[in-house]
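A protein chain is absent from this complex, but the other protein chains hold their places.
== subunit A ==
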């Protein structure tokens, strides 16, 4: 009984036009929104880091590159089954695009930006990881397509790399051409990282580029002539007319990476090797430079 009477008293006070009750109510009504705001603000994820996606056929050296970028030294790796993300910091040797106008002699504290690197499995059955993160990632700043420069010299390796690259580029092109808004989606540049340049049988970056271009032209030709997909009519994205499924400039016989510029995709090919002699880190400066320039 005692407790119910105190509760009654308290309620009577709360609803009475007493000056203390009014102040208490005011205080609560003013501070509560602020508290909620700060609570939510704390909980909300911090600004997403600029993300770079590592893709490429299996065995090209994606995971090795990830560990190299994240730790400074490559770890031994095996075939990946799951995607893996890591936070890396741009080394001081590479200049980020934010620092474009900074003087070389500027000695003031220079915080190198951080970036998230997302490694995806390259095995044929697991590429849906890569394509799904390609279409959903909002803070995606660039794609790093890792190629084994030694494998490209063989027909099978070249075909696999070219087909995968073709599919990825086509996805990027469709993202550009089929965007619903008039505003262009943010451009995603592509770096073709010709890995394993230290291997004796590897091709130099320039040759990798021409070989890939030639092979993509072939892939493009046979794809356009190939059979229709069983998914026709499922949604407008899957089928489409011939032109939407044609990579690059429609009707051209030769494919050049420069044709992708029209669709907001800039492709550059640079060589390097993630693994040096005896487990040391190899030459990846060119790739870091590219990352810095696109961050």
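One rule holds in what follows: contacts are C-beta pairs under 8 Å (C-beta built on N, C-alpha and C of every residue); 3 or more make two chains touch, one makes a residue touch a chain; residues count from 1.
Heads up, the rule we're going with is that contacts and distances are computed from a predicted model.
K.L.:
Just to verify: the chain that's not displayed, which of "Translation initiation factor eIF2B subunit delta", "Signal recognition particle receptor subunit alpha homolog", "GTP-binding protein RAB5" or "AP complex subunit sigma" does UniProt list as its protein name?
P.N.:
"Signal recognition particle receptor subunit alpha homolog"
K.L.:
Looking beyond the chains shown, say which of A:175, A:223 or A:256 touches the absent one.
P.N.:
Selected residue, touching the omitted chain: A:223.
K.L.:
Pick out which of A:17, A:33 or A:76 touches the chain that's been left out of the picture.
P.N.:
Of these options, the touching residue for the absent chain is A:76.
K.L.:
With the missing chain put back, which residues of subunit A would touch it? List them for me.
P.N.:
58-59, 63, 66-67, 70-71, 75-87, 119, 121, 123-128, 155, 159-160, 163, 218-219, 222-223, 225-232, 234, 238
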